[in-house]
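With one protein chain removed, the remaining protein chains of the complex are shown where they sit.
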Amino acid sequence: MEFPGVFNYWASIILMMIGFYVVIAQGNLVKKIFGLNIFQVSVFLFYISMSKVDGGAAPILDDRYQVYSNPLPHVLILTAIVVGVATMSLGLALIVRIRDAYGTIEEEEIERQEAEMP
Amino acid sequence: MIDLIDMVLLLIMIAVALGFVFIRNLFAIVMLSGIFSLTAATLYVVMDAVDVAFTEAAVGAGIATVLGIVALSLTGKTDEAPSTRSNIGPFLVTMLTGTILINATFDMPNYGDPEAPIHQHVAPRYIQQSGDEIGVPNIVTSVLASYRGYDTLGEVVVVFTAACGVLALLGRRRRPGRRPKEKIGAGADAETRQ
Partner (left out) sequence: MIGKSILRVTPKVLIPAIMLFGLYVQFHGDYGPGGGFQAGVIFAAAVIVYGLLFGTHKARRVIPPGIVRFFLAFGVLLYAGTGVAGMLLGGNFLDYDVLAHDPVHGQHIGILVIEFGVGATVAAAMITIFLTFAGHDRPLEDK
């Protein structure tokens, strides 16, 4: 297999697994949200890596170019980024409300308070 | 050369992402997230996705960082509490999933392969016909707004709904001093607000 081969896909899988680890292993809710952010960006990278064509130009039509990268994944990811930040802010809003109710954003502390409640 | 840039940027992103695992200061995490997004935006430019890079730089590195800092100021904590749980279980799960996914990439076409299946289906039509059918040089805009208009309408509705959700969760202005002080505590806060 010649370079770069599937290196981009490996890198996005490594990033995805780091994000996944942060989401499931860390107890802090804000950190979990940013872990989800890494996970999300890794998926974006994966899509954009697939859309690249060797020797292609950015998909803006011009007489000087014949080969363009695939525009379809660009469209999907462009909208997904904006939706991603909107949903991330919704998650942060939920965390702020959890903090208002429990006084903490640590998962273990919340579970302890839940267990103490009658 | 361009492949080398691509690889170096990916390694920078992996290094920054590892920082998320080991750094306990939440303010640093938000800043790292900005760096992560900006590096991703640079990488998108290398991969010819200029529109995506533009969006990521404006949204990921700009707005998301500001929102993260504002949310941190509301939660009022800058350091994460040390965890008491064992991390071996999550570590094994991620390693297993990662191995399976990497095993799956061997069936993928190489990076930049013009013969890959993804480039054979609708993309040639968008590239060849959109100039005559839509008359807009930027293919991404014509696909976004015209060919896949339904998709974009759905995404706009999601953004609208998310903003409504944030308004519903945090929007009500609370007058200070109205709530009885002694009731503040675990669970009691939620009851008083109903």
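All chains are identified by letter, namely A and B, in their written order; residue positions are counted from 1 within each chain.
Criterion: a residue touches a chain if its C-beta (ideal position, glycine included) is under 8 Å from a C-beta of that chain, and two chains touch if they have at least 3 such contacts.
None of these values were measured; they are calculated from a predicted model.
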| item | value |
| --- | --- |
| Contact partner of the left-out chain, one of A:6, A:25, A:92 or A:110 | A:92 |
| Residue in contact with the excluded chain [from B:27, B:54 or B:91] | B:54 |
| Hidden partner chain, touching residue among B:31, B:74, B:101 or B:116 | B:74 |
| Chain B, residues in touch with the chain not shown (by the definition above) | 50-51, 53-55, 58-59, 62-63, 66-67, 70-71, 74, 76-77, 132-138, 140-142, 144-146, 149-150, 152-153, 156-157, 159-160, 162-164, 166-167, 170-171, 173-174, 176, 179, 184, 189 |
| For chain A, the residues touching the chain missing from this view | 58, 60, 78-79, 81-82, 85-86, 89, 92-93, 96, 99-100, 103-104 |
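In this section, only the chains that are shown with their structure count from here on.
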| item | value |
| --- | --- |
| Between chain A and chain B, centroid-to-centroid distance (C-alpha), Å | 4 |
| Chain B to chain A touching residues, read off their complex | 3, 6-7, 10-11, 13-14, 17-18, 20-21, 26, 29-30, 33, 36-37, 40, 43-44, 47-52, 55-56, 59-60, 63-64, 67-68, 71-72, 74-77, 80-81, 83-85, 87, 90-91, 93-95, 97-98, 101-102, 105-106, 108, 110-114, 116, 118-119, 122-123, 126-127, 130-131, 137-140, 143-144, 148, 151-152, 155, 158-159, 162-163, 165-166, 169-170, 185-187, 189-190 |
| Touching residues on chain A, where the partner in the complex is chain B | 1-11, 13-22, 24-28, 30-31, 34-35, 37-38, 41, 44-45, 48-54, 56-62, 67-90, 92-97, 99-103, 105-106, 108-109, 113, 116-117 |
